[in-house]
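Working notes, structure below.
Removed: one protein chain of the complex. Kept in place: all other protein chains.
For subunit A:
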Amino acid sequence: MAGMMTIKLVFSGGLELLFDNERNQSVLIPSFVPSDNSTHSPPSSSSSTSSSYNDTPSTGETKAADLEYLIYHLRDHLLKERPELFMENGTIRPGILVLINNTDWELEGEGSYQLRNNDEIVFISTLHGG
């Protein structure tokens, strides 16, 4: 489907409990998303047209889909409970490690990393240590 990317997700360290106990999932993310990270339009099935995702949102601003948008998308569409345990102050909650294709997201620009098709994003909670 034009304009969509498949992003593979892995949740570990207890974080999977917030996502219906599914460790491995995947999502479809549009290539261009609202700059304000608005996720009002949920991803539809493959049978729908892609025109709705190319519509310019009311703010008129779009950006290439990045990790910051993905986090909002996960909170709004995949998270089953306790969003405060996943997101805090517009970003991933402290104590959750993010790996982009096996690389620390700090080395890839954190939230501003631009997503590519078939990227694997791993979210690991480090909060239950000891």
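Everything below uses one rule, namely that a contact is a pair of C-beta atoms (placed from the backbone, for glycine too) under 8 Å apart; a residue touches a chain by one contact, two chains touch by 3 or more; residues count from 1.
Quick note on the criterion: contacts and distances are computed from a predicted model.
Q: Choose one: "IBH1-like N-terminal domain-containing protein", "Cytoplasmic tRNA 2-thiolation protein 2", "GPN-loop GTPase 1" or "Exosome component 5". The correct choice is the protein name in UniProt for the chain not shown.
A: The UniProt record for the chain left out of view names it "Cytoplasmic tRNA 2-thiolation protein 2".
Q: Of the residues A:E61, A:E81 or A:E106, which one touches the chain left out of the display?
A: Of the listed residues, the one touching the omitted chain is A:E106.
Q: Among A:M5, A:V27 or A:L97, which one touches the chain that has been omitted from the display?
A: A:L97
Q: Spell out, residue by residue, where the missing chain touches subunit A.
A: On the side of subunit A, residues 12-14, 94-95, 97, 99, 102-104, 106-107, 122, 124-130 touch the unshown chain.
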